[in-house]
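Note that this complex is displayed minus one protein chain, with the remaining chains in position.
When the chains are written out, they are named A and B in that same order, and each has its own residue count from 1.
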Amino acid sequence: MKAIEVKQLTKRFGTFTAVDHISFEVEPGEIFGFLGANGAGKTTAMRMLCGLSIPTSGEARVAGFDVYRESESIKRNIGYMSQKFSLYGDLKVWENIRLFGGIYGLSKQQLSRKTDELLDILGLEKERNTLVDSLPLGWKQKLSFSVAIIHEPKIVFLDEPTGGVDPVTRRQFWELIYEAAARGITVFVTTHYMDEAEYCNRVSIMVDGKIEALDSPSALKRDFKTTNMNQVFHALARKATRGE
Amino acid sequence: MKQFISFVRKEFYHIFRDARTTMILLLMPVILIILFGYAITTEIKRVPIAIFDQSRDELTLKMTDRLKASEYFELYTIVDSYKDAQALFRQGKVHVIVVFPPQYASTPDAQVQVLADATDPNEATQLIAYCSAIIAEQLRGELAVESKAVTPVTTLLYNPQMKGAYNFVPGVMGLILILICAMMTSIGIVKEKEMGTMEVLLVSPLKPIYIILAKAIPYLLLSMVNIATILLLSYFLLDVPIKGSLLLLVSVSVLYAIVSLCLGLLISTVADTQQAAMLISGIALMLPIMLLSGMMFPIENMPDILQWFSHIVPAKWYIIAVKDVMIKGLPAVSILKEVGILSLMAVVLVFLSVKRFKIRL
Partner (left out) sequence: MGRLNMNNEIHINHITKRYGDVEALRDLSLEIGSGELFGLIGPDGAGKTTLFRILTTLLLADSGSASVCGLDVVKDLKEIRRRVGYMPGRFSLYQDLTVEENLNFFATVFNTTIEENYDLVRDIYSQIEPFKHRRAGKLSGGMKQKLALSCALIHRPDVLFLDEPTTGVDPVSRSEFWDMLDRLKRQGITILVSTPYMDEASRCDRIALVRSGECLSIDTPVGIRASYDRRLYAVRSISMYKLLGDLREFPDTNSCFAFGDAHHLTLRKDGEDVMRRLRDYLKGKGYEDVSLEPIEPSIEDCFMAL
């Protein structure tokens, strides 16, 4: 079974087609980069896949569940993290972990084991009782990611997780992503850092609501006869006509 | 000046583009008037009453008929003993019991006893007053024929039908003006802080006083629309007259609106989020108005400390002034004290809020 299966997925708002017949598949355990210019339709597409928005037409299955009819099952099987909403800043680190673990139905023993494990991996044992607001952004984002996969979801959606994070922490963040993928969690990630696009197994680039390119970074670079993803992105996104 | 006008125009864009809020602001007075006029009423109507008539002479029968005929009371039953009467009270079947002593008509100094259920003290006071008035009126009619002890004559001035509307219309005006001027202005300013636009405005040559005034003016105008709505509704729907000068009434309202705006400004210098602004204006302004302005509960009956506190509630003075002008039809000189107090409040509040307005973050 594919982790994500999308066929001719479309979303219209009035006369405006935000997502225009996109099709792709994501394999289990894959790190899939979902790139595109601002306003290309990434957020809309991601919302449909998370079961937060009903498509206008087309088909999509996430973790084997239909986005039209089984959005509740989808939500149970995915994790989600964005740059904007991550954790409750006025709760302590462990309280956040307990809260989100509780939401996904972890038992008391599971929770305390998970909390220790997670703090150990992140090197945050000393910060257990710190309010999340007083952590540096990078630490927050790493914690936020670990909390998003605390229930071992099949797929985790990451919306610009590393914006503004310092370079060292940004790389540590990606190491967490690799570890999660190695455990079999499918990672679906958007980013504006083109070096991060290189870390993905495959990358899709959206322009004006359509997927204009989809392949591994090395194949894309070969096709566009360049040496880095930045140039691939520029070559495609410059074609954008809609200034949404 | 051009800066200022363009700022005011912007404020109107904000107001009208938020259609939902604007609708609420415009409909609120209508809803409040209808609520207070028809649903929440403190007027006495068809209150169940029991009569214990121990004399059953012509006079007491006439009085019973009068009580029955009155629109205030409805005869629940005639009882034969105090015991029955008490049972009715306890069951809550009646709120008032009128007791006529034996040989009432023939005893020169005989007195009628009126018992009222005082679990709601305000209502009880009113009920007793109404009862006494009806009985006294009947007695006066009889006086010409027989000599009877003279009962004090009560006359209800200004509000002969004892209509609640005469009381709550000024109250609603006091409430609406505060709500719109204080709450909306403070929210409007705090919103700029929250959205980060205040940061840009501060780093511009725009004078802070312009920012403040431009925020206030649209709401001042909006609240005048509301005052007009209230006056029209109360005049045509609730038959509340405007006895005094309309111009005077509007002027006092503008003064009060300015006080409210200043309160809003002061709140905006304290609050950092829209919710905080809403909570502060809700709790710190609405509650005192409802409770301490005399709109719902008479201030005279309150403990000293609350009476003292009520002096700093602007709505109290405004409501007194509105009643004087609108209901009693008194001229401007008679509300000098209220106007003076409100003006003083405005000056102090302007001073405080301009002083507190931060030119930095």
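What we mean here is this: contacts are C-beta pairs under 8 Å (C-beta built on N, C-alpha and C of every residue); 3 or more make two chains touch, one makes a residue touch a chain.
Owing to the predicted nature of the structure, the values given are computational and were not obtained by experimental measurement.
Note on the undisplayed chain: of the listed residues A:Val165, A:Ile185 or A:Leu214, the one touching it is A:Val165. Between the chain not shown and the residues A:Ile22, A:Ile78 or A:Met229, the one that touches is A:Met229.
As for the chain not pictured, it touches chain A at residues 36-40, 83, 134, 136-138, 160, 163-169, 171, 174-175, 178, 182, 192-199, 217-218, 221, 228-230, 233-234, 237-238, 240, 243-244. Contact residues of chain B toward the unshown chain are 2-3, 6-7, 10, 13-14, 17-18, 195-197, 199-206, 359-361.
The working rule: only the chains that are shown with their structure count from here on.
Between chain A and chain B, the centres computed from C-alpha atoms are 57 Å apart.
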